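What follows is a single structure, and I will ask about it in a moment.
A single protein chain has been omitted; all remaining protein chains appear in their positions.
Order of writing sets the labels: A and B. Residues in every chain begin at 1.
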Amino acid sequence: MAQATDMRQAAGTTPPDAEDEVKVVGIVCNWCSYAGADGAGTARLKQEFEMRLLRVPCTGRIDPLFAIKAFEKGADGVLISGCHPGDCHYSEGNYYARRKFELLDRMLPFLGVESDRFEYTWVSASEAARWQKVVNEFVGKVKALGPREGRAL
Amino acid sequence: MSDRQAKIRELAGAALAEDRVDYFIGWKQGINSSEAIPAFVRNADEVDQLVWNPLSHHNLTAFLKRKMPDPPNARIGVCVKGCDSRTLVALLQEDLVDKERIYVVGVPCDGIIDRRRVEKEFADEVVSISFSGDTVTATTRCGDSKDFAKGDITFDHCNTCRYPNPFYADDMAADPVPEPEDRTPMWGTIEEFEALSPAEKDAKLADAFETCIRCFACIHACPVCVCWDQCVNRSRRPALVGQRVDTKENLMFQMVHMFHVAGRCPSCGACDRACPVEIPLYLLHRKMNKELYDMLGFEPGVSLDEKPAFQTFKLDDPFGEH
Partner (left out) sequence: MRIGVFVCHCGTNIAGTVDSRGIAARAAELKDVVHTEDLLYTCSEPGQSAIQKAIIEKGLTRVVVAACSPHMHEVTFRRTVEGAGLNPFLFEMANIREHCSWIHDDYGLATEKAYEILKMSVAKVRQLEALVPNEVSVNKDVLVIGGGVAGIQTALDLADAGLKVTIVERETTIGGTMARLDKTFPTIDCSACILTPRMVDAAQHENIEIMAYCEVDKVQGYVGNFTVDIRKKAAMVDWVKCIGCEICMQKCPAKAPDVFNVGLAETKAIYIPFPQAVPKRAAIQVEHCRWFQQGKCKVCERVCPADAIDYEQQDEYVQKEFGAIVMATGLDVFPWEQHYHEYGSGNIPDVISGLQYERMLNASGPTSGHVVRPSTQGIKGQEPEEPKTVVFIQCVGSRDESVGRPYCSSVCCMYTAKQAILTKSHAGMDTEVYVFYIDIRATGKGYEEFVKRAQTEFNVKYVRGRVSKLYEDVIDGSRKVMVRGVDTLLGKQVEVAADLVVLASGITAADGAAQLAQKLNISYDEYGFFKESHPKLRPLETNTAGVFLAGACQSPKDIPTAVAQASGTAAKVLGLLSRDKLKTSPQIAIVEQNRCVSCWKCVEVCPFSAPQKQEQRDGTYLSHIIETVCQGCGICVATCPVNCITLKGFTTDAIIDQIEELLLA
């Protein structure tokens, strides 16, 4: 873990090496994390390149199978982010999501996917700096692990 | 054991004779004494075919699955073991089975034997299995015979069973068997798998799932898997699972099953036993239940008043960032 952190810091936001290029999918809710990412953009907060975002209304919309599908199709990391508990635009979506993604988080290592390759977190619309931090740390960890070479999932 | 068998016959006979049920689902001998298979008994004078022995592995609650009763309003009697009763409770929690139309005979259980393990000890076909105390004697068509200590050939999940008595039954086939005082769940052999490196796990999963033939036996045998002919695993829209049979899509197929039964599956092992290519599905489902227990202290199907774990939440669920 400490080693991974060091490697991440060394990597910084340097351009990825074509061979080591990782693919990271972020599935975020429209109201909080997508808006938080917008805020980070507006504030020109520099971020790692590899994150690709997919917008859904609510983390409650996200089937854990989407994350598994992404891994199956070759993603090297999957990030789920939504509103903080209590702040869901639809009241309860992130509470259901929290249970589902906690289970997924615990199952993935059992399926041969390193735990640093998946994360679920909460970033509000006003937390631009936090979004930058979440993206850079998460992508940093995935980069430290490198591309996946698995064939099962 | 024969006492329980006799009692099952008696209770089933009475229910049929008194017209409390249209038919009764129990176990009967298969083509020979080496196996037990599900039995649908429609007349009180046919109850003598019902058996109870350590081969009665089928989880008969699978036949209660929604839309399956035939005719649709049939009143059904059914036998359940401890593990089977948890799937029944899970179905009742969601109102997927009409409590008023079932008559449940609970059977305290001493463990079920893994017939596959016995088969693998012989070169030819096992045609007879008999029981005497804790000794199990298997005989083949050629007359080879071998004795086993029952404990050596029971299922892994029976060895770690914490709930040998049914949770839900209208009548019991015997007094409850002694239960372990410590009800903390045990997870058996999954720890070996957990200890593997990511690459080793990956290799094992790839090996296992390469052989899946998508026969859907796991899905059909699963008592809490209720979508039946509408299963998304068969669907091209949405294209969640590719219909091409390959290792990755096969694993995806099982992921769908796993997440769809999460919080409702008590790892009864029916899927695992049904798999013709012996994919160790129990690994997935018991790992899932281990983590659910760790997350929420939750065990599926142990209380009628509880909701399945993923159809509810607590504001202060003790995980994730707050």
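Points worth noting:
Note that in this section contacts are C-beta pairs under 8 Å (C-beta built on N, C-alpha and C of every residue); 3 or more make two chains touch, one makes a residue touch a chain.
Keep in mind the model is a prediction, meaning the values are calculated, not measured.
Only one residue in the set B:I37, B:L96, B:V127 or B:A217 touches the chain that does not appear here, and it is B:L96.
In the full complex, chain A touches the hidden chain at residues 15-16, 23, 25, 27, 31-32, 34-35, 37-38, 40-42, 44-47, 49, 52-58, 60-63, 66, 69-70, 73-75, 86-93, 96, 100, 124-126, 132.
Against the chain not displayed here, chain B makes contact via residues 66-67, 94-96, 226-228, 230-232, 235, 237-240, 260, 307, 310-312.
The criterion applied here is as follows: only the chains that are shown with their structure count from here on.
Computed from the mean C-alpha positions, the centre of chain A lies at a distance of 37 Å from the centre of chain B.
Residues of chain B that touch chain A in their complex: 193-194, 198-199, 201-203, 205-206, 209, 240, 247-249, 251-252, 255-256, 258-259, 262, 284, 287-288, 291-292, 294-296, 309-310, 313-315, 317, 319-322.
Chain A contributes residues 63-65, 68-69, 72, 84-86, 92, 95-96, 98-103, 106-107, 109-114, 120-122, 150-153 to its touches with chain B in the complex.
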